[in-house]
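Dropping the structure in here first, questions after.
Only one protein chain is missing from this complex, and each of the others stays in its spot.
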Amino acid sequence: MSDITKQSLSELIKNIKDKKLSSTEVTKAFVERSEKSKELNAYVTEDFSAAIDKAKKFDENPNLDLKLPGIPMAVKDLFCTKNVKTTAGSKILNNFTPTYESTVTQNIWNEGAILLGKLNCDEFAMGSSNETSFFGCVQNPIDKDLVPGGSSGGSSSAVAAQLTPITIGTDTGGSIRQPASFTGIVGLKPTYGSCSRYGIVAFASSLDQAGPMAQNVRDCALLHEVISSYDEKDSTSIDFKRNNYFKELTNNIKGKKIGIPKEYRVDGMPKEIEDLWKKGIDYVKDCGAEIIDISLPHTNYALPTYYIVAPAEASSNLARYDGVKYGFRADGENLIDMYEKTRSEGFGAEVQRRIMIGTYVLSSGYYDAYYLKAQKVRKLIKNDFDEAYKKVDAILTPSTPSSAFKIGEKTNDPVSMYLNDIFTVPVNLAGLPGISIPAGHDAKGYPLGLQIIGKAFDEQNLLNIAYAMEEKINFKNKITDWWIK
Amino acid sequence: MSIDLKTIKHISKLSRISVDEKKAEKLAGDLNSIFEFIEKLNELKTDNVQPLTSVAETTLKLRDDEVKSKNLREQIIKNSPQENEDYFVVPKVIE
Partner (left out) sequence: MSKDKSEYLINRKDNQYEVVIGLEVHAQVTSESKLFSTSSTKFGAEPNTQVSLVDAALPGMLPVINEYCVKQAIKTGIGLKAKINKRSVFDRKNYFYADLPQGYQISQFKDPIVGEGKVILDMPDGQKEVGIERLHLEQDAGKSIHDLDPKNTFVDLNRSGVALMEIVSKPDLRSPDEVNAYVKKLRSIMRYLGTCDGNMQEGSLRADVNVSVRKKGSKEFGTRCEIKNVNSIKFMQMAIEYEANRQVDLIEDGQSIDQETRLFDTKKNETRSMRSKEDAHDYRYFPDPDLLPLEVSDDFIEKLKLEIPELPDEKKKRFIEKFKLSPYEATILVSDNETSNYFENVIKKSDVKLATNWIIGELFAALNEKNLEITQSPISAGNLSKLINLIKDGTISGKIAKTVFEHMMEGDKDPKKIVEEKGLKQESDPKALEALIDKVIDDNREKATEYKSGKVKLFGFFVGQVMKVSGGKANPQLVNEILKKKL
């Protein structure tokens, strides 16, 4: 039974299709392991008995032509799931049960998958360590008291710990790629507009994207095929010809040109990260691809730009959480009192901080100096990539400036926390796809990731490069099940 | 650009989040260090740059004038904090 949870998504699908395993067996295995893993605190809501019921129902009349036949899956608690509590990691939505489903999760259920439960995350996706969640920190399965990254910390932890064969997270400034790097798994943030944002609790509308978080690139490609779709209900959804990402996956990247941006070599970059990047360059060459030095001159301005644009949009997106229609409401003497109490009690400190930043940068007298300026710099950042892509097909960088840090280590210094996103943020600002693959370990034995950034809508090429490199890297995640009693 | 307590109180009013003195001081501190970091943008000259309108490389899709959403009252009021079946109920605004 325990072997089931060690299998990759592709293996499980094959076994179910070959009738070697039933959905019930598979689902029960993941439920059992999840139940033993409460110390990780990866789940906010468990839907285990319903999952087993659905698995049984699937087995009665299995449709084996589906892409995810009877596969149990937990998802980040930012996706609205019909009739299952959806909290966004926040007290203000702790009593909220949607009557509707997000498009991305609907796509997944349509292909036969079964909801296991909702995974913990930083509150409203704001954070890089899963420490801002109302439901408490998540443990990184790599080691005790280590953060799993964020905001999709519950997701990355659950996949690395094999509580779910695969999952989806969301990425606004690195929230899929950074936790993937911290937990030794694969995380893909697709091109902006590739996956529908309908039914995903919005953080920063021009940056948010849903994406797969998996144990390997093949699994990642498979899930991406399912979740990437054009959705009329999302005006920023893009109708482009999507590849059969899984079917067309190849490790042949001979002749591809991979760019190495010099500006990513930041001051004080730890030697381990530098070494990992160099190794990555070697792997690329091993695959028959070519290394080209490029420049992305405005890289250093990406983080400040992000910390204007994202909070600005968030301050407006979170205005709807006012205690009037749904969610937590505090008693107030009058309407304004009710608003103020509801929002200061319902939102955690980081969310309140970002709402304040966002409100300030949009406010009268500051709009031009901050928000407008940031949108202009964003244009420059995007131009940098457009220029670079005239010479190269993809770009290789480290995913994070360090491996996972200890819980509590950075909570007192917001800026130091923000610096976690230094390599991932430019990708969101430019709307490009980016993938993090585990590429090595640091001296402590903690995983380190390499990021590959692709051209817009070019996920196939991106996945191929990741696939080829993954094979060369041959990464083994060191999971000891320390949390299981 | 230094953010003082007065500004914090003003922003908190605009964002409908209550702050007491202690909280306001902490926020002022946090925001000041964040803004020091953000000020870096002033190093760049952007007078002739067009602001980015969207990274979504598409045009705004127009939908047909069809009524697709019918009476959802039960669904939308279901999650509201008050008992009323027909209306959302909130404390009065002081006029």
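All chains are identified by letter, namely A and B, in their written order; residue positions are counted from 1 within each chain.
Methods note: contacts are C-beta pairs under 8 Å (C-beta built on N, C-alpha and C of every residue); 3 or more make two chains touch, one makes a residue touch a chain.
Everything quoted here is computed from the prediction, not taken from an experiment.
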| item | value |
| --- | --- |
| Which of A:Ile108, A:Ala202, A:Ala330 or A:Val427 contacts the chain that the document leaves out | A:Ala202 |
| Absent-chain contact - pick from A:Ala50, A:Val266, A:Ile281 or A:Leu335 | A:Leu335 |
| Touch with the omitted chain, as defined above, among A:Glu313, A:Glu350 or A:Asp421 | A:Glu313 |
| Those residues of chain A which, in the complete complex, touch the missing chain | 80, 86, 88, 93, 96, 98-100, 102, 197-202, 204-206, 232-236, 312-313, 315-316, 318-320, 322, 324-326, 335-336, 339, 359, 362-364, 367, 371 |
| Residue numbers in chain B that touch the chain omitted from display | 10, 13-14, 16, 53-54, 56, 58-73, 75-77, 84, 86-95 |
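Convention: only the chains that are shown with their structure count from here on.
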| item | value |
| --- | --- |
| Chain A and chain B, separation of their C-alpha mean positions in angstrom | 23 |
| Contact set on chain A toward chain B in their complex | 95-97, 99, 192-193, 206, 232, 235-236, 238-239, 298, 300-301, 303-305, 307-308, 315, 319, 322-329, 332-341, 343-344, 347, 352-353, 355-357, 359-360, 363, 370, 372-380, 382, 414-415, 418, 429-431, 456 |
| Complex interface listing, chain B residues touching chain A | 3, 7-8, 11-12, 14-19, 27, 30-31, 33-35, 37-44, 46, 49-58, 60-61, 63, 75-76, 78-81, 88, 90-94 |
